[in-house]
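Left out: one protein chain. Kept in place: all the others.
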Amino acid sequence: MSSGSSGAPLLDVRDLSVRFRTRDGIVHAVSELSFTLRRGETLGIVGESGSGKSVSSLAIMGLLNRAYADVEGEILFEGKDLLKLPPRELRAIRGRDLSMIFQDPFACLHPMYRVGDQIAEAVRAHENVSKSAAWDRSVELLSAVGIPNAKVRARDYPHQFSGGMRQRAMIAMALVHNPDVLIADEPTTALDVTVQAQILELIDDVKQRFDIGVILITHDLGVVAETATHVMVMYAGRAMEYGPAHEIFNAAQHPYTWGLLESMPTVEKRLEVLVPIEGSPPSLLRPPQGCPFHPRCKYRFEPCDSKRPPLVAIPNGHPDACHLPAERKREIWNDRVAAELGVTV
Amino acid sequence: MLIYIARRLVWTVLVVFTVLFITFLVFFKLPNGDPALRFAGKSPTQDQLEEIHKRLHLDKPFYVEFGYFVKTFVSGDEYGWPGLGYSYGNFQSVKSQILDRTPRTLWLIAGAAFLWLVMGVAIGVISAVKRRTWIDRAAMGFALFGISAPVFWLGLMALFIFWRKLGWTGGTGYAPLSDGVGPWFSHLILPWVVLALLYMAIYARVTRNNLLETLGEDYIRTARAKGLSERDVIFRHGLRASLTPIVTMFGLDIALLVGGAIITESVFNLQGLGWMAITSATTQDLPDVIGVVLVTATAVAIMNLVVDIVYAFLDPRVRYA
Partner (left out) sequence: MSTPGTAEQRAGFGPLVEIENLTKHFPVRQGVFSRTKGVVHAVEGVNLTVNRGETLGIVGESGCGKSTTARLIVRLLEPTAGTVRFDGEDITHLRQRSLRPLRREMQIIFQDPYSSLNPRKSVGQIVAEPFAIHHTEKGRKQRVQELLNRVGLSPEHYNRYPHEFSGGQRQRIGIARALALQPKLIICDEPVSALDVSVQAQILNLLKSLQDEFDLTYVFISHDLSVIRQVSDRIAVMYLGRIVEIGSSELLYEHPRHPYTAALLSAVPRPETNGKNGSSPARQRIVLSGDVPSPVHPPHACIFHPRCPRFQEGHCDVEEPQLRRFDGDHEAACHYPVERWPMTEEELRHPFGGRTPAGRS
């Protein structure tokens, strides 16, 4: 565990850019992304497919194949820039101080090895212990994440576990070495809603118990609103909005976020009309000039198609990447969006 | 797992039984005329024909005939197993011929199989890991050569270069182990390499493709995320999952070579089962033909069983099916 003050960030990402060299050209998957993560925080990264949310996490973990991915910027973790570390040092950190779990727990576990063995393997990847000691630790962790009868179930194969249990096993595997940061990439998308709630609760519990930082990647705004302390909304590889969760949901500043909130059905009530965001996400091969969202934005005006808005905080607000003046943003939120959503401000 | 094995065992027995039945039908019942004539070789005397009738119970009812056929297949008759006993063409018992030929074929297969499995998989793994580099292209080029070059051409060229010109190996023919390891090895090394070349190429391609596909799976990403070394990722996670189709192929390839390595055996004059199959077919020596057919079919059935069991061993999902 780091002995730094809880105020210092665990993870400090600065101007992260990821470009993929493909046969059709260069895909700008992530562009100039910056954010921080501190202990006890849950950063929810929200975006649709192609927004770059997963790619940025893979970049942090060093899981991108450098043969065709160009990664630039800085990823500072405990004072070291992960992008400049030699592969061996990066591998020592990966799975030990930085852990990641993924969306489909069925596909993410090796079908031919027992669950307990896979977790024990994670133990021995960074610690020189005997096989039986690793196995015991594996059983202990399975029990800690709520798998009943862990000693017996550890001998099962992944296909004998239910979806929720598999995700719990993945979480156990990620926690083996008490990491400082846990990255969860769409951990509940493939799960039923009741199981989803259990897993989110488990992740939150783990965060508090071990005092770590969590990055939660999802497309589901509801999930983020429930569990995140901070939110970053991504679109076309860039951050559109970034701030404390309650501000994002009670006073969103970016037209894309408004569009998302307006177009999502809710359990609370049947909306008169779902207002979709017209058009479709831009090609990352040739991103639009200016603001990446402007072709689909209802509020675009003169500078939007030529000048890219920087991520800048507004007074009494949080950073967003939009040219609209601050008062106009508040006005639109109060009069239109909040009214439509029935939100009391 | 045990139920799985039991079920496969039952099927194997059924398959062998069906093979026996079909062989019986094809050779005893379907064609017109007197079966004894076909068994008798050239110019049989009347006495010989009567003897054959008696021994094969050709005058008894259909099911009795078949029953004896099966029984002698399993336990042999006074002329030896398989129970057609005696080849009038060669004046030898079928059993003794098969017992003589089988070791040659088995040694040929064993050496070649080992070579092609180890080399094929190794080349495939290297190709996959070094995808799109010159190593990969060279390996796949070699694979193309191996698949395309005709076996007889390879065999003759190899004999010419390594035996005739360089004198490094023994020539054609088979030297049993009892004559010494040296001669045995030097007579088998070329056939091993020539036979293995074709399969090596195929296995390299299959391994490469399977491994590449497996390396794209999510659990490989998890393995890397755990911080495993790249070697562990490729071998313990990647190769393990890619092996199952290779196992299946391997079993079948071996089984089919039992009576099928005809060209190699001919070129190198090894006089194994494949050679026996060809000669008995061309000389229309029915007992010999039946003998080879049954041995080969049984080998295939048994190898299928072995492959299924190994597969279940590798992939636990199959055990509960």
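Per-chain numbering from 1; labels A and B assigned in written order.
The working rule: a contact is a pair of C-beta atoms (placed from the backbone, for glycine too) under 8 Å apart; a residue touches a chain by one contact, two chains touch by 3 or more.
What you are looking at is a predicted structure, and each value in this text was computed from that prediction instead of being measured.
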TODO: Can you work out which residue in A:Gly25, A:Pro276, A:Pro310 or A:Pro325 touches the chain that's missing from view?
DONE: A:Pro276
TODO: Can you work out which residue in A:Val27, A:Ile45 or A:Leu260 touches the chain that's missing from view?
DONE: A:Leu260
- [ ] Identify the residue among A:Gly25, A:Gly222 or A:Pro325 that touches the chain left out of the display.
- [x] A:Gly222
Task: Residue numbers in chain A that touch the chain omitted from display - done: 48-49, 162-165, 192-194, 196-198, 200-201, 219-223, 225-229, 244-246, 249-250, 259-261, 263-271, 273-278, 280-281, 341, 343-344
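Criterion: only the chains that are shown with their structure count from here on.
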Task: Inter-centroid spacing, chain B versus chain A (mean Cα positions, whole Å) - done: 54
Open item on the list: For a test of understanding, state which residues of chain B touch chain A in their complex under the given definition.
Closed with: 217-219, 221-229, 232, 236-237, 240-241, 314-317
Task: Residues of chain A touching chain B in the complex - done: 61, 63, 91-96, 99-100, 102, 104, 107-113, 121-122, 125-126, 157, 159, 170, 173
